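One structure, pasted below without further comment.
Then we have chain A:
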Amino acid sequence: MSDYNFAYLDEQTKRMIRRAILKGLAIPGYQVPFASREMPMPYGWGTGGVQVSAATLTPDDTLKVIDQGADDTTNAVSIRKFFEVTAGVATTEDTTQASIIQTRHRIPEADLREDQILVYQVPIPEPLRFLEPRETETRKMHSLEEYGLMHVKLYEDISQHGAIATSYAYPVKVEGRYVMDPSPIPKFDNPKLEMAAIQLFGAGREQRIYALPPYTKVVSLDFEDYPFVATKADHVCDMCDASDSYLDEVILDDQGNRMFVCSDTDYCTGRQQAGHVGALGTTNAEDAA
Partner candidate 1 sequence: MIRIENVSKSFTLHNQGAAVIPVMHGASLSVAAGECVALTGASGAGKSTLMRMIYGNYLVDDGEIQIGDTDVATAQPREILQLRHDTLGYVSQFLRVVPRVPALEIVAGPLLAVGTPQEQAIERARHLLQRLNIPERLWSLSPTTFSGGEQQRVNIARGFAHIYPAMLLDEPTASLDVQNRETVLQLIEEAKARGAAIIGIFHDEAARKRVCEREIDVTQFTPGMN
Partner candidate 2 sequence: MTPLLQVNDIAKFYGSHVGCKGVSFDLFPGEVMGIVGESGSGKSTLLSCLAGHLEPDEGQVQFDTRADGLKDTIKMSEPERRMLGRTDWAFVHQHARDGLRMNISAGGNVGERLMAVGERHYGDIRAKAVDWLDRVEISEDRVDDRPTTFSGGMQQRLQIARNLVTGPRLVFMDEPTGGLDVSVQARLLDLLRNLVREMGLSAIIVTHDLAVVRLLADRLMVMKGGHVVEAGLTDQVLDDPQHAYTQLLVSSVLQV
């Protein structure tokens, strides 16, 4: 039994956050302001996601935490330990076993189910921020559905690069109403935003929560003659030979040798254990993990 209240936050705070979450679910894509608390990690280290997870967790939940798709990076490990200590919940690296998944900048490759919740860590929730620095103005634009400026950004990309160059944090329109920043996930993940699970987005420093209920319509912005394409590196995973997952590029030495590996570690491990082997993989499943 720990000296912390369950999942660190006091009950009143959790109530406040839950209210914000419910509001966010009722208005998909709308940024709900909330009173972000002081957390034992600095801003920029996932405090928004942690607060949302803390308010959502129950003692029976199983938690998975990933950072850029990996369970074993420092941040993922720290946050997972945090909840092990303050909430005492079961944790896992297996996507299919988790009931709550907190993620930084990726959506897991495995399809999520109706009984799962995906919690995103969000740095800048406002999709219009870099074009319109005034908060007063962007709030008006959202409430009046004035999104011409969003397409101006895409126009600028095409005029400068010949194509829409935005490759992550690609803006989407939710249920035909609000334009939303899906957090810095690669645009490859955008189609997955239409899923069976509940998706919650938390920005701690900016103090905003937004949400997507299951099966919400999410459309990536584009032009008729420059349609959205979910692209990834034109390779297969060198460990598990997957051709359909998002890949990380790893530099191997100073001679310019590199390899491509699934960003989703759980997905890659699972495939290797099932016998798939990539160009640089080994047949020994334990070595690959």
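If you want to know what made the cut, all candidates are chains of the complex that A comes from, given by their letters.
Note that in this section contacts are C-beta pairs under 8 Å (C-beta built on N, C-alpha and C of every residue); 3 or more make two chains touch, one makes a residue touch a chain; residues count from 1.
Remember, predicted model here, so these are calculated numbers, not experimental data.
Picking from 1 or 2, the partner of chain A by touch in this complex is candidate 2.
Contact residues of chain A toward candidate 2 in the complex are 131, 140, 144, 146-149, 151-152, 155-156, 158-160, 223-226.
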